[in-house]
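All protein chains but one are shown at their positions in the complex.
Up next, subunit A:
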């Protein structure tokens, strides 16, 4: 028992006996008896379209609530938090990069990077320099020219948008970065470059990375590969 608690504390993500069904949908979407990601680990998750990868990420982020089971993120049991506190916890501890259209179109690239800092004081407090300076540093590391930062997000190319999104996910060193197919809108060359930058920054900050993609060519760069079907037991277990 104590052992169990200890591994949970040491894990970035610890899921136990999770089930989830979309309201209105016929059956159960996810049934995950046990899934753990340790701190600092870089995990590549794949699976067929519609298998529930994005749904699992929403559950880990605390945006969706599980029907049953337990989700512990960076040592915090999400069920123990109120909805409002879960939103704060997410703002403070999880960075996101999505497939595309990551940015709020009417904000400048810089304001987009700073967005998590506006919703979370903790992210700001983890910075050694003022937030805008840190945003510019990250942007530079991600190969974004300084001139781009003051342009509205809607004027950036897709590749630039994805790098802005990566900077936004990383600012204030969240414990966990979740990337949901962040490279599928990029060509092969840019995919590699983007991944290089993302992995380098995660390494530098010691951040856990949960990376979802269809593209197995990218999986070589990760320590651990997870096929969702292997952890999701939907349809396998007899009811009851």
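Operating definition for what follows: contacts are C-beta pairs under 8 Å (C-beta built on N, C-alpha and C of every residue); 3 or more make two chains touch, one makes a residue touch a chain; residues count from 1.
We adopt the following convention: contacts and distances are computed from a predicted model.
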Absent chain [UniProt protein name; select from "NADH-quinone oxidoreductase subunit NuoE", "FtsX-like permease family protein", "Lactose 3-dehydrogenase subunit gamma LacC" or "Dissimilatory sulfite reductase beta subunit"]: "FtsX-like permease family protein"
Candidate in contact with the missing chain, chosen from A:43, A:91, A:186 or A:231: A:91
From A:104, A:146 or A:200, residue that would touch the chain that is not displayed: A:104
Chain not shown: contacting residue from A:28, A:45 or A:61: A:61
Chain not shown, touching residues in subunit A: 54-55, 57-58, 61, 63-64, 83-84, 87-88, 90-92, 96, 98, 101-107, 111, 115-116, 118-120, 152, 168
